[in-house]
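One protein chain is absent from this view; the other protein chains keep their places.
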Amino acid sequence: MKLYMKYVGIHIRSMMQYKISFLFTSIGQFLVSFNVFLGIVFMFKRFSNVESFTYSECLMCFSIVLLAFSFAECFFRGFDEFASMIGNGEFDRIMIRPRGLIFQVISSKLELTRIGRIVQAIVMFCYAVSKSQIHWNLYRIITVILMIAGGTVIFAGVFIIYASLCFFTLDGLEFMNVFTDGAREYGKYPINVYGKNVLRLCTYIIPFALFQYYPFLYLCGKSNQVSLGMLPMLGTLFIIPCSGLWRLGIRHYQSTGS
Amino acid sequence: MIKVEKLSKTYQVARRNSGFREAIKSLYSKEYEEIKALDCISFTILDGEMVGYIGPNGAGKSSTIKVLSGILTPDSGECTINGRIPWKERKAHVRDIGVVFGQRSQLWWDVPVIDSFELIRDIYSVPKEMYQRNLEELVELLSLNQIVKTPVRQLSLGQRMRCEIAAALLHSPKILFLDEPTIGLDAVSKLAVRDFILGLNQKHNTTVILTTHDMQDIEALTSRILLIGKGKILMDGSLDELKGKSVHQDASLDEIVAQLYKQFRI
Partner (left out) sequence: MKKYLSFFRMRFINGFQYRIAALAGIITQFVWGMMEILMFRAFYRANPSAFPMEFSALSSYVWFQQAFLALFMTWFWEKELFESIKTGNIAYELCRPVDIYSMWFVRGIANRASKAILRCIPILLTGYLLPSPYRLVLPDHLSVFVLFLMSMLLGFLVVVAYGMIIYGLTFYTVNPMGIRMVSQSLAEFLSGAVIPLPFLPDKIRAVVELLPFAAMQNVPFRIYSQDISGSDIYQAMLLQVIWLIILVTVGKIIMNKALGSLTVQGG
């Protein structure tokens, strides 16, 4: 942990060399996700609800997904950019250091500009909370925290899968978009909106629903089962098969270039 | 001690001829070619030896270095370095080695060099006194006094390379791998780097393995030469043996090596 803070320190110092660029990119990040927000606003101008979820509920759902995604992207950026780390030999450098590989990949990249998205998600969340009629209690507060934390871990798992696939192919990676940007984008509505099959897929294969749909049912009072709110914890187990794939990838690693 | 026995590694490379029709053809059928980067390589290097590892581009030099430094897992064969298998005991192994890739940097681009050094100190958990001692020695021998406080992007190539070498030695490795350490350097910097490496070997008995295309590096630094081509070790001997292969008397080292490449068809 101490070493991680050292890395963070260097990242921040590097970033400070490009203050203006940092500012602009953060603002850009803020604006990009604003589009999705506008999409939701106009859809609900026309329709009062979707699958019995209201406007403020969808906003809250989206802001939680966006928060989880932005955190994951901010701290696990190394996996997201792993293809280039392999390409430019940065990963070779990591291999010759006496520290855990996952630790080094995580700490060698930190994307602070995602702060723009995080801010947007927080603003949206606050707005949604003020508009909704949620009966807050301790369990519901815990549920929100678990949803964000669990979501961050699950997205991190997806990033690790993405990085592991880099060991095998650098061509087919665009498909993983579905589970990264796609999941963020389509996470704007509770998953059951997309039908039963998608919900099943997102429950058993890639457990997005475990931190989004099910706990959300409890959060917005559509279900009284507290256990639903605790499901994100189960979802974090997803990280285990992900790291298994990662280990398999390491063994398969063919360093490129001379 | 480095002991390598019958090491092999193959890559698959996709092949396609040029032209429009071929491009479309490659959509449904792709030909793969197996390239033997390492083909049953064996050698032993003793502690404190300085070895020059030469061969044309794509001969397998980098692959060997990558196996020895624990980056690549070979298909078959054995390799033990100070009693450890690099790719199996990676963390313990890499504490003992230092690597400098001439074309790549391990320093952080935007912060002063000393910050990178301190991070490396923490990554390797170098004890305080040892770090201080090493840093002072390296700063003095490589004349880094003013340089360490400068951000890397403002350094010249020669200054940067000296910093790279220092960064690889902060944890007192027993073995140093140098991959083209003098590439692109001016004459003064080249000489400084060579002098330093010689001194390092004499003072700390560090084993040095040097890959380079610069024959003057080889001549100045190494006593033993490994010649690799198409994944095979073609020659393992002293500099004098290499010179003995020359056809006419006053051929330069470059000419001798070029002639050998031709002779071995590599």
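Worth pointing out:
Per-chain numbering from 1; labels A and B assigned in written order.
Keep in mind that, in the parts below, a contact is a pair of C-beta atoms (placed from the backbone, for glycine too) under 8 Å apart; a residue touches a chain by one contact, two chains touch by 3 or more.
The shown structure was predicted, so the numbers you read here are calculated from the model rather than taken from an experiment.
In the complete assembly, the contact with the undisplayed chain comes from A:K45, out of A:K45, A:H135 or A:R251. In the full complex, the hidden chain is touched by chain A at residues 20-21, 24-25, 27-29, 31-32, 34-36, 38-39, 42-43, 45-51, 169, 171-175, 177-178, 182, 186, 189, 193-195, 198.
In the analysis below, only the chains that are shown with their structure count from here on.
Against chain A, in their complex, chain B makes its touches with residues 11, 57-58, 61-62, 66, 69-73, 90-92, 94-95, 97, 99, 101, 104, 106, 108-111, 115-116, 118-119, 122-124, 151. Contact residues of chain A toward chain B in the complex are 2-3, 6-7, 10, 13-14, 17-18, 88-90, 92-93, 95-100, 251, 253-255, 257-258.
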